[in-house]
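Shown here: the complex without one of its protein chains, the others still in place.
Lettered A, B and C in written order, each chain numbered from 1.
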Amino acid sequence: MVERLGVAVVGGGFMGGVHAEVLTADPRVDLRWVVDRDERVGTDLATRFGARVTTTLDEALADDTVRFVVVATPAATHEPIAAQVIAAGRNVLVEKPLVLSTGHARQLAAAAHERGVVLAHGGNFVYAPKFVRAHELAADREALGTVHSVRVAFRTSGPDTDWFRSKATAGGGALTDLGWHAVELCRWMLGKPAIRAVTACTRQLSAAGDVEDQGVVLIEFADGAIGQCDVSWACPGGEQLTVEVIGTEGLVTADLWQGMGVEAYTNTKFGAVWEPNQGWLRPEWEWIRNSGYVHQDRQVVDAVLDGRPMTHTPDDAVAVVETLEAAYRSAADGRKVEMNA
Amino acid sequence: MVERLGVAVVGGGFMGGVHAEVLTADPRVDLRWVVDRDERVGTDLATRFGARVTTTLDEALADDTVRFVVVATPAATHEPIAAQVIAAGRNVLVEKPLVLSTGHARQLAAAAHERGVVLAHGGNFVYAPKFVRAHELAADREALGTVHSVRVAFRTSGPDTDWFRSKATAGGGALTDLGWHAVELCRWMLGKPAIRAVTACTRQLSAAGDVEDQGVVLIEFADGAIGQCDVSWACPGGEQLTVEVIGTEGLVTADLWQGMGVEAYTNTKFGAVWEPNQGWLRPEWEWIRNSGYVHQDRQVVDAVLDGRPMTHTPDDAVAVVETLEAAYRSAADGRKVEMNA
Amino acid sequence: MVERLGVAVVGGGFMGGVHAEVLTADPRVDLRWVVDRDERVGTDLATRFGARVTTTLDEALADDTVRFVVVATPAATHEPIAAQVIAAGRNVLVEKPLVLSTGHARQLAAAAHERGVVLAHGGNFVYAPKFVRAHELAADREALGTVHSVRVAFRTSGPDTDWFRSKATAGGGALTDLGWHAVELCRWMLGKPAIRAVTACTRQLSAAGDVEDQGVVLIEFADGAIGQCDVSWACPGGEQLTVEVIGTEGLVTADLWQGMGVEAYTNTKFGAVWEPNQGWLRPEWEWIRNSGYVHQDRQVVDAVLDGRPMTHTPDDAVAVVETLEAAYRSAADGRKVEMNA
Partner (left out) sequence: MVERLGVAVVGGGFMGGVHAEVLTADPRVDLRWVVDRDERVGTDLATRFGARVTTTLDEALADDTVRFVVVATPAATHEPIAAQVIAAGRNVLVEKPLVLSTGHARQLAAAAHERGVVLAHGGNFVYAPKFVRAHELAADREALGTVHSVRVAFRTSGPDTDWFRSKATAGGGALTDLGWHAVELCRWMLGKPAIRAVTACTRQLSAAGDVEDQGVVLIEFADGAIGQCDVSWACPGGEQLTVEVIGTEGLVTADLWQGMGVEAYTNTKFGAVWEPNQGWLRPEWEWIRNSGYVHQDRQVVDAVLDGRPMTHTPDDAVAVVETLEAAYRSAADGRKVEMNA
């Protein structure tokens, strides 16, 4: 008997949709409400996932079965909404940026602590499997030595939605939007040391809006490491999100989209890497999933339980065996083997 | 109320363990039996996943709740075990190679058809998310034009287990082991056309065993396309598994381990790709999962339902906000900002 | 006092132009004649390089100072032209394919030997610096172990000139054009072992012409190694020319255009590689040239001897010093340094 968790999503835009999709794939989750000031937007999302729709957070919070609220609204509204959710004793996930000032962040944290609810902030990339693997490697101090540099570059061609370019609704520009991830990734990769000093420069290139579309932030960490966050909304050619962690004996890089891999080097040896584990290497992550075992076995279970057709059938197996048989015959006889002959 | 599927895994070795791990992660699956001739091996695996152990398939098949059997034994034993499972009216997944002769493959397919059970064969890579994405792109004939070439290279440093190198137990060498995947991937990428002719050469390099450790297979497909399968157990430096599909207007490549990405090119335009979708591109796959949303939201649900600690807490959010605030101040004032000062 | 070599180029097309450009950059070479049946074509090239033009080879050969002839005409004409040049006692470089039959190749070789002249064939890629480096690494048998596989893929979007697609003028299609390079590179990378057997399949995709635009050739070498030549005129997205050499202990790959690098791996150690020289590595080639020293020092010599302006001047050095001074000041003071202030 699985306990089910009643959920409300506030904000029916793109990110609200992502959370609705992810959460409803978990059999423990019961998505009950979509809250959006624009009833049409809310209805669209609610309909897709079989939830109810409302234009007021109050109505969703009045539902006792709602124990968890996802806040996916424009940044400037995060603080009051999250405060209301916490005050109502509900657990909350607030999309990044959690809030726009340190004061508000501390207040929310204290309020959540006092009410005994979970306050989570959306910084999805520190959960990304590839970066989790890079983080694991970066923590191998025998392989990396003294880690002195960390760098995150996050560059896109800019947001699709207008409110991102307005200080009033978004709080800031590329630094608030992408810089959140860059700062969090840098700090996490180093093991969350304290931050000693920050230097930054920003620039607004676009005529639209009133916020910066690019920025560079240098972070001096208490352990002496230097962090670089390089974010841009003015980079064409597809999203770039790369992480570099450099130590005196080794380094780790991970490229989320363009190169799509993890590379690492060590003068010594990585503990948690298969083959090779010395010199330069390209370690895998989520091996079982990336190899297709999860998808394959799920198809079989679906076929058995629900009678769903599989994408690969016994006829396919016959074709492969037949080809391999012919290949062995060809290799043995030194000639081409015609099939069906 | 979810229907649960009783499962037995035959063969407690490496691949039996992979299937046990994957299947038990599915809440619909009830792993009931591990079958292994070596009771110690079977017990180890059964204990890890809370299943019962037996040394005879008969005992597992006597359990009426077992509706699905995974066969993960050495290749030469696949045929009799699968035949017995099917005869007992159970659904079956047989690790690759399904069997060692076309005759046996056809017999099993016919038997499964007659008994109305699912006969699945383990060819995990045709379910691998990256290759599924490549397959989707390769099927975009507006983008690729006439597809005339497909190539799969699968190279490893050889199997860890001795039985792979014996013809008696494995049926063949690298061609049977890796060639299965290569042939299946080639055929699938082209849309499963008929095969007209096969030419191959093989070679045994290793002094151990009596099977080839490398082979090249040329496949002429009925649509005129040429397939190349290049497999080796004698390639150091980590596993290589790459797929190339080339058409007159575009191409798709996918590298599972070393480069870890998908690349594609088109003279026209890909239908199902975000940005950019013309010229050379590096399309993503499983975007929501790779971005960490699935892992993030699961952590939150776990935290709410089970009180598990999250890896990223409100303190982390405070640190990020504080850093961004300092960055904006630094950019505005043109000077370094010392923290906590 | 440098001896100068009188040269005639036969064929004023693209490749004739390449040789004219390369040869005239050598101060020892005196390009005297361009020979082309089409006087306008010949005149264009001759004018660019200060040579005389003629429509008959006889006229060029009548010039006693001509000691070396480059043949850059359509393939089917190579044999008679080269035979005439050799008969006239001149050294000759014939663009690839040298000739179209083994018989003709042997006749030319014998004739050149008898006359004591150099007979060179155009297979430029076996001189390409990147491949020369890969060849050097591939020859390091301590690093590679037993080399068992070599593969060359050479794929383009097809020739620009019509005569390439006609059997009468070109002799063959992609196999003759690109396959020449592929076969030569495979054989050279292995150290030129004898060839035991050849298997090939070809296909004509294009409606234009009467030759194959793609082919795959398997070569079984006398030392047991398997070679794969994969050539295509039907591959969009830019030229691909890659070489792979795989041994039991290590491997070398080189990508001439798309990835543009050399990669190598060894379980042991490469003798002629700097840092790192174990595991995976990316060795450099033509280090001094690629680093710019050759171009830099030539600019200085030109500036001194001929008064030519350099691209980088003392003002540039002042700007760099000024910036580094400011950087040190900024690092010391922990603040931004405004310039010219």
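In this section, a residue touches a chain if its C-beta (ideal position, glycine included) is under 8 Å from a C-beta of that chain, and two chains touch if they have at least 3 such contacts.
Predicted model, so just to flag it, every value in this text is computed and none were measured.
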For the chain that's been dropped from view, list the shown partners it touches. A, B, C
Of the residues A:24, A:84, A:149 or A:166, I need the one that contacts the missing chain. A:149
Residue touching the undisplayed chain, where the options are B:170, B:197 or B:320: B:197
Given A:73, A:102 or A:214, the residue that touches the chain left out of view is A:214
On subunit A, residues whose C-beta touches the chain left out of the figure: 145-146, 148-149, 151, 155, 199, 201, 203, 205, 214, 216, 218, 220, 224, 226, 228, 230, 232, 234-238, 246-251, 265-267, 279-280, 334-336, 338
Name every residue on subunit B in touch with the hidden partner chain. 197, 199, 265, 276, 278-281, 334, 336
Touch rule applied to subunit C and the missing chain gives residues 2-3, 5, 18-19, 21-23, 25-29, 67-68, 91, 93, 97-102, 104-106, 108-109, 112-113, 118-132, 157, 172, 175-176, 179-180, 183-184, 187-188, 192, 194-202, 212, 215, 217, 219, 236-239, 256-262, 274-276, 281-282, 284, 288-301, 303-305, 310-312, 314-328, 330-331, 334-339
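What we mean here is this: only the chains that are shown with their structure count from here on.
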Longest centre-to-centre distance from subunit B, chain (CA-based): C
Where subunit B and subunit C touch, do the two copies share over half of their residue numbers, giving same, or under half, giving different? same
I'd like the Å distance between the centres of subunit A and subunit C, where a centre is the mean of that chain's Cα atoms. 46
Could you state the distance in Å from the CA-based centre of subunit B to that of subunit C? 41
Enumerate the residues of subunit C that touch no fewer than two other chains. 199, 265, 279-280, 334, 336
